[in-house]
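These notes concern the structure reproduced below.
Excluded from the complex is one protein chain; the other protein chains are retained at their positions.
Just so it is clear, A, B, C, D and E label the chains in written order, and each chain counts residues from 1 on its own.
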Amino acid sequence: MESSLILQNLLTPPVLFFFLGVAAVLVGSDLEIPAPLPKLFSLYLLLSIGFKGGLELQHSGLGGQVLPTIGAAVAMSLLVPIVSFLVLQLQFDAFNAAAIAATYGSISAVTFITAESFLETQNQPFDGFMVAALALMESPAIIVGLILVKLAAPQNRPGAQPMRWGSVLREAFLNSSVFLLVGSLVIGLLVAAYSPAGIGKMEPFSDKLFYGALTFFLLDMGIVAAQRIRELREAGAFLIAFSVLMPLFNALLGALIVWGLQLSPGNGLLFVVLCASASYIAVPAAMRMTVPEANPSLYISAALGITFPFNIILGIPLYMLLVNTILSAPG
Amino acid sequence: MESSLILQNLLTPPVLFFFLGVAAVLVGSDLEIPAPLPKLFSLYLLLSIGFKGGLELQHSGLGGQVLPTIGAAVAMSLLVPIVSFLVLQLQFDAFNAAAIAATYGSISAVTFITAESFLETQNQPFDGFMVAALALMESPAIIVGLILVKLAAPQNRPGAQPMRWGSVLREAFLNSSVFLLVGSLVIGLLVAAYSPAGIGKMEPFSDKLFYGALTFFLLDMGIVAAQRIRELREAGAFLIAFSVLMPLFNALLGALIVWGLQLSPGNGLLFVVLCASASYIAVPAAMRMTVPEANPSLYISAALGITFPFNIILGIPLYMLLVNTILSAPG
Amino acid sequence: MESSLILQNLLTPPVLFFFLGVAAVLVGSDLEIPAPLPKLFSLYLLLSIGFKGGLELQHSGLGGQVLPTIGAAVAMSLLVPIVSFLVLQLQFDAFNAAAIAATYGSISAVTFITAESFLETQNQPFDGFMVAALALMESPAIIVGLILVKLAAPQNRPGAQPMRWGSVLREAFLNSSVFLLVGSLVIGLLVAAYSPAGIGKMEPFSDKLFYGALTFFLLDMGIVAAQRIRELREAGAFLIAFSVLMPLFNALLGALIVWGLQLSPGNGLLFVVLCASASYIAVPAAMRMTVPEANPSLYISAALGITFPFNIILGIPLYMLLVNTILSAPG
Amino acid sequence: MKRVDLIFSERELDGVLKAIDAAGAAGYSVIKHVSGRGPHGAVSDGLEFSGLGANAHVIVFCEDALLPKLRQGLQPLLNYYGGVAYVTAADPL
Amino acid sequence: MKRVDLIFSERELDGVLKAIDAAGAAGYSVIKHVSGRGPHGAVSDGLEFSGLGANAHVIVFCEDALLPKLRQGLQPLLNYYGGVAYVTAADPL
Partner (left out) sequence: MKRVDLIFSERELDGVLKAIDAAGAAGYSVIKHVSGRGPHGAVSDGLEFSGLGANAHVIVFCEDALLPKLRQGLQPLLNYYGGVAYVTAADPL
């Protein structure tokens, strides 16, 4: 049954087009999706996932498992970067260790969205409030990463610009990805409450097209991820191992929480995926600005070149099995 | 009831996403929709509104209120810039007064489209021939503006290139916005008459997606409008007052015509919106080329930074109330 | 009846918007669809046509007329460039003759797609395996063209880089157009076989939007084709005549094969269109790299400025008549 | 030889290229979507969708002898519509 | 007069433009979406969607006297974040 779940995931359009993008790079085709077209899809996916999450959150309200789940999500986004940092310190200086740690403490919205698509093809229900967890897990790791730099880095950073916390907080909480996701979520809430006629009119755009747009975007992600693979030689075996094992470890931690909170299998998968995924959007952009001493090709290549493909291809069905197994354990 | 109409408008997805764009600029988020993506949406909206207008125009024909309405629309687009010029002359030189006047004499297609969406959520019917009015009101103000410059500007414009009327007329009547709108309208007419099988096949693209695409585009418009607000200091209190009061005055003029022609409430709102809106597409582009002596940041910032948000947020429901009130007056 | 078929084609949205693009250039409007937006549509069309073709191919299998048709298609893509070369040699040097010949031996995916739309409005069925023929006819002519250069060109090409066959074959078989088409076809096959839940979820994107996206893209193609017309003066009467007569001749050849194989009218039209169309994507890119001695404005302008519009506007209905006529001949 | 750099509104691109052709230049290159600030205020690419366009940057490599002709054709345009034009010495690689 | 060319990450664009304004330059032009390679590795436009951005190329035409001020404002940024800055002689057309 395990292998069948993995196979089922492998043969869905989004994952197959991801492979096609990877293959394009490997065989040397000149297929590319020129900028800013990928940005169109990435903006669209954030807007739609936020909007739909808001609609559903309005219906479910904040009762039941909502607040505990969201609280646990935020706690994980504080814990994971600290654990990661301790591991990474064995190999990297404080700047690189903190930057990579922040990357793994945050999340990948596209991995989350792909997991939702997987659940839909499995006819597994899940709740809109998980999008709130997604949104709230994006930023804290950035702050943790910067505090780690402050604590662990050599006191005198040559040439360092004085750190302006104002712009750091803005970078963490108001970067375009978090801002659009949270904004669309709030709009979804408002529309569901006060303007329900707007829901049906948005649907062909924000709902019906969603799967196809994700598929198209994953074609580009395959290209981009494969282009990163070359840079991984530079990164070395330690980081490569980290990029697979750390997500697995985080998934295990996440699964324990899923069991503790007795989430539904659908919500449980999404929770685990949030813990196991790494950011290649908000965090790298923030780290490049605030910790320029760290080498971007390390944290971007690890998150985008290994962890992302691993999660999309194998991780999601594996985590599904993990969640199903742990939830069938006696509570 | 008034406030409820305003609130209903405020809480629709297009207006909320417009606010989100404004908020992004105000809080300093780096959210942006990079060029040429906004152009994609703007081309799409013009093509779709034209096409749909053409389909409907074919069914309604040119009888009844069609020709009087269109005639009145064109007359307004000649009258408004002249009145505006007289007001603006109190404060600005002939070049700037004429350029701003032309801007307010012409129309904003996005405001028109947002008004159509508002009518749809209100279940108020309106007619396809209003799109023809939209198309015909875009150009005349450009010509009026240039004639005003000719008449009122110092006879010797230092360094002025000789005005080639050929290229001026082309700029006025064949600029991409007018051309695409009119072209799509004619195609809609032809398809409805001779190739009805094409209608249903276009629908998922030109019709179903329309509301979502408008919403996405208004997110960008919010960003762009908010970026203009800073430049308004330069513009001064006179122009800021003008950008709110002139549309209100034009709306009143428009409402009188609506009453005179006894248009339906839906068509009436659209007519008033055409009178009250200002161009930030065709006219600024034409003015920049033909009256470079005028300061673009004045006419663009007024139309885009004040009049457009005012109309989208408050204007449309206010004009709806105005139209409803005036139509219930004894004829 | 002939003229009615031509008229029916002329009045469909895709062809009308193609005309609108042409008109924009002729009257001097500044309407343009800035890069990389056309690339978005071109990638989308290839992905969708491939995917849909794969879905259908999975259902039809490789039996019946599939393999003979595909074989005949490949044979035509080897034959047409040789015949074309013999004709072109009368006027051009070996480099230009070979490059233009390769262009006409290959195919135009957009012409094929427009022909499919035409069949749909005519309620004429056709089969998914024709997409496989499309994909397989794109590359061979490139190889034939290069062999013709090798054989016929002066032995010492001044400054010529040594021809690396590896990169030539990659250019021929892995260029983005062929790669995306074949890749999407294979994905369609796999999804239809193993992941049918994905079909319905892709539909709003890859199927419902298709006609509208084609229409939008043809607006751009009209602009681009019309911009080429100016360069045709340079090309001369011989090439202009060639760009109309050669497709007609190739269509005749194709029609004979259609008759020989007794294809259905729908598949027959598509087969003839493949024979009669010329490439302005894969082949020009490959020729520019491998035969820089040839003048790109000759082969691009002929294929894009004449043959493409001719096929879109008159060719498709004419070929339909041809196919209907020949199929009603005794077998 | 010389390298001439022109930066001005995209709306004037056609006129500038005509003037360069008329001066007899062997070629030119055009970069669009350039934003900037100058005496006439800021130009962003945020309004590109409106048809207003951003700036264009045109590069011309030419013989020194061509400069007067270029100047003659371009100066009036730049004076009236705004934009900058600078000349640098340049040698073929 | 002089022409200053700056190439650096788009993420630092705001800071660089502020420094140029602060130095009192009469204007500048910005080309975005520049890819490249330098001592800190390769920068592609393939990750632009992620908010990481590619490089920006900024051109400033200015009086020679402005160079020290520009240097003072820009040098710390370029040293810390990476990027290059070069000066060429340039004359108005």
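Simple rule for what comes next: contacts are C-beta pairs under 8 Å (C-beta built on N, C-alpha and C of every residue); 3 or more make two chains touch, one makes a residue touch a chain.
Computed from a prediction, not measured in an experiment: that's the story for all the values here.
Only one of C:96, C:114, C:177 or C:277 touches the chain withheld from this view, namely C:177. Only one residue from C:67, C:86 or C:289 touches the chain missing from this view: C:289.
Where chain D meets the missing chain, the touching residues are 1, 3, 26-33, 59, 61, 88-93. Touching residues on chain C toward the chain that is not drawn are 32, 34-36, 38-39, 41-42, 159-161, 175-177, 220, 223-224, 227, 280-282, 284-285, 288-289, 292, 295-297, 300. On the side of chain E, touch with the chain left out of the figure occurs at residues 4-7, 31, 33-39, 45, 55, 57, 67, 70-71, 74-75, 84-89.
To be clear about the criterion, only the chains that are shown with their structure count from here on.
Within the contact network of the assembly, the step distance from chain A to chain E comes to 1.
For the pair chain D and chain E, the fraction of shared interface numbers is less than half, so the two copies use mostly different residues to meet.
Using the mean of the Cα atoms as each chain's centre, the chain most removed from chain A is D. In chain D, the positions touching at least two other chains are 33, 45, 48, 51. Of all residues in chain B, those that touch two or more other chains are 30, 32, 34-36, 39-40, 175-176, 204, 208-209.
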